[in-house]
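A single protein chain has been omitted from the complex, and every remaining protein chain is retained in its original position.
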Amino acid sequence: MERLKIATVWFGGCSGCHMSFLDLDEFLLDLAARVDVVYSPVVDCKDYPEGVAVCLIEGAICNEDHLALLHRIRARTRVLIAFGDCAVTANVPALRNHLGSGNAAAVLQCAYLDHAQDRPRLPAEAGIVPVLLDRVRPVHEVVYVEHFLPGCPPPADRIKALLTQLLHGLTPHLEGPPLTFG
Amino acid sequence: MAAKTLTIDGKQLSAEEGATVLQAAAEAGVKIPTLCHLEGLHDIGACRLCLVEVAGGPKLLPACTTLITEGMEVTTASERLKNYRRLTLELLFAERNHVCAVCVANGHCELQTLAGQQGLDHVRYDYCFPPWEVDATHRLFGMDHDRCILCQRCVRVCWDIEGAGTKHVSGRGGKAKIISDLDDDWGDSETCTACGKCVQACPTGALYHRGSTVGEMVRDRSKLEFLVNAREKKLWSV
Amino acid sequence: MIAALAPGKPKAAVRAAQLLGSDQRFKILEGHIKKYQHRQDALIEVLHKAQELFGYLEDDVLRFVAWQLKLPASRVYGVATFYHFFTLKPPGAHTCVVCMGTACYVKGSRRVLAAVEEHAHLKAGGTTPDHQLSLLTARCIGACGIAPAVVYDGTVTPRQTPETAVEHIRKWVAS
Partner (left out) sequence: MGGLMTLADLQQIKERELAAQKKIVLRCCLAAGCCSSDAHGVKERLEKAVAEAGLHHDVEVRGVGCLKLCCAGPLVQADPAGTLYTHVTPESAPSIIAALRGDQTALTQTDPNAAFFALQHSIVLAHSGRIDPERIEAYIAVDGYAALLNALTELDPKSVLETVVRSGLRGRGGAGFPTGLKWGTVAKSPGAKKYVICNADEGDPGAFMDRSVLESDPHAVLEGMAIAAYAVGADQGFIYVRAEYPLAIARLQTAIKQAKRLGLLGSGIFESPFHFNLDLRIGAGAFVCGEETALMASVEGQRGTPRPRPPFPAASGLWGCPTLINNVETFANIPPILRHGADWFAGIGTLRSKGTKVFALAGKIKNTGLIEVPMGTPLRTIVEEMGGGAPDGGRIKAVQTGGPSGGCIPAHHLDTPVDYESLTTLGSIMGSGGMIVMDDSTRMVDVARFFMEFCMDESCGKCIPCRAGTVQMHHLLEKILARRATARDLAKLEELCDLVQHTSLCGLGQTAPNPVVSTLRFFRAEYDELLQPDPHGPRPAAASAPGATVS
């Protein structure tokens, strides 16, 4: 059987969802036996490859790099999973959205200048520091997403259930205690 | 009072005349989702989550304000109703800033729980991200308008049970807002008795005890029922 | 002496008495409220009169009405903010109300409004910093037969264009 290509990606989030993924413990070994993790914060790979079967997306879409990569991911992946509250609802990263237009500048000003303890300076390096979007967005507001795993973070057994069903070629159906935001 | 017989989701049952569909269903063990309903307060039929189908009529009726009639056939959980409930909840989540992960009511929130029960795993409408503020001027309580769903439970509890009339709704439509007195800072209110009933009544994290942090705001709804029974029926059963 | 037992802010009654003494208009309003026998269901009528007297409904006026009708302030505020006709901010010396009813809309009231907004550097609902002009929109003033209509200082004016509207407000904005 051909080994499936799996990816995980980390956008605007705290990496807690990835921690929850690592909480899968020995299931990770079962997974490793069946799939290749071709792109992930824990894999040293610069480019998102073609022909990926499943991608777990953690985090909200906050900057132009996120946006560009997400479009590439959508084009090269069969099934996207919005992974955790930041990806599903934009969550905490989107708190700046309430400030209205110009919020990105306001947030940078507050964090890097007004409250800097040492050498106040805006991070700016063309081509390296990505430009913030004016509106932090959940993943499905940008591209079509097949499955959603809300939770902050989503519990490990839920991740396992979803991946197992997907790998067995089933239409995922999650049962048991309801999954909620938060 | 006379009893009426009716069917709810295929179950034959009888309930007292004057009972609402919601009460009759509860007695029969059928749970109909609600948000603006709270035992002890008069119902206003605002949240539309308890809408049910009644055979013989095209209109959906709110279970909380519809009285039972003889021979009534009620359906509470058709696919159509479940879909409407999901959409209504989606609208609520998109309307204000419900950030469950950092909410005082996380894990104890009726909105969050309902969303889970209705299988809502994401919101398809664009979030509005309105700029609401937090009123933290009261020495005991806080009001976070970001989490408010305008169910008016706090208003009704303040008028109907406490009788102070501190809380009301100002403005209208999406700009409607729960206020204290003349939209004063809550801490400056001359009418608020600091009884805390509104905090107990709130279904979400909009009203909270100061000092409670994420997930710590647990409510005691039974106190309101206890009070109503004590006042109206002179029965003090804790 | 009794006041000494309740230190702190003056109670509503004391404040109402102060207002009565401070401004003749409160006396007139009180007379009007008496005419309605202090009936609580006359709240909207009373607010109409109050706005007529004061031009807008400032906090003191609302508190006075609440006190007179023995209603909680929250109810008075809730009602005053529910209806578009009541304004809680002082209006400008002149008002320009662009009707945005359907008939006016299909006949170009949007362009009329945009022209006025641009000329006065003002958004609908706002007042110029010098308090000379308030720009408002109306849902429909029922003057559909002569659309698009604009109300300048209470005078309904028919068949307005961006040019005629700007011409009309020019003197108010310039002065």
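For reference, chains read A, B and C in written order, and residue numbers begin at 1 within each chain.
Everything below uses one rule, namely that contacts are C-beta pairs under 8 Å (C-beta built on N, C-alpha and C of every residue); 3 or more make two chains touch, one makes a residue touch a chain.
What you see is a predicted model; the values in this text were computed from it and never measured.
Considering the whole complex, the hidden chain is in touch with A, B, C. Here the missing chain is touched by one residue of B:P62, B:G142 or B:G165, and it is B:P62.
Set against the missing chain, the residues C:K11, C:K89, C:R139 or C:K171 yield one that touches it, C:R139. Interface note for the absent chain: among C:L19, C:I33 or C:M100, the touching residue is C:M100. Remark: the omitted chain is touched by one listed residue; of A:V54, A:I159 or A:L179 this is A:V54. Think of the hidden chain as still there; on subunit B it touches residues 44-48, 51, 60, 62, 65-67, 84, 87-88, 91-92, 94-95, 124-126, 128, 149-150, 169, 171-176. Taking the complete complex into account, residues 39-45, 47-48, 75, 78-79, 82-86, 100-103, 105-107, 138-147, 149, 155-158 of subunit C touch the chain not shown.
Seen across the whole complex, the unshown chain contacts subunit A at 4, 53-54, 71, 74, 78-79, 142-144, 146-147, 166-172.
Everything that follows uses one rule, which is that only the chains that are shown with their structure count from here on.
Mean C-alpha positions place subunit B and subunit C at a centre distance of 34 Å. Annotation: 50 Å between the Cα-based centres of subunit A and subunit C. Separation between the centroids of subunit A and subunit B, computed from CA atoms only, is 34 Å.
Touching of two or more other chains is recorded for no residue of subunit A. Per the touch definition, subunit A reaches subunit B in the complex via residues 82, 85, 88-92, 94-95, 97-100, 135, 138, 140-141, 145, 148-150, 152, 178-182. Listing the residues of subunit C that touch subunit B in their complex gives 9, 12, 59, 62-63, 66, 71-78, 81-82. The residues of subunit B lying in touch with subunit C in their complex are 164-172, 179-184, 190-191.
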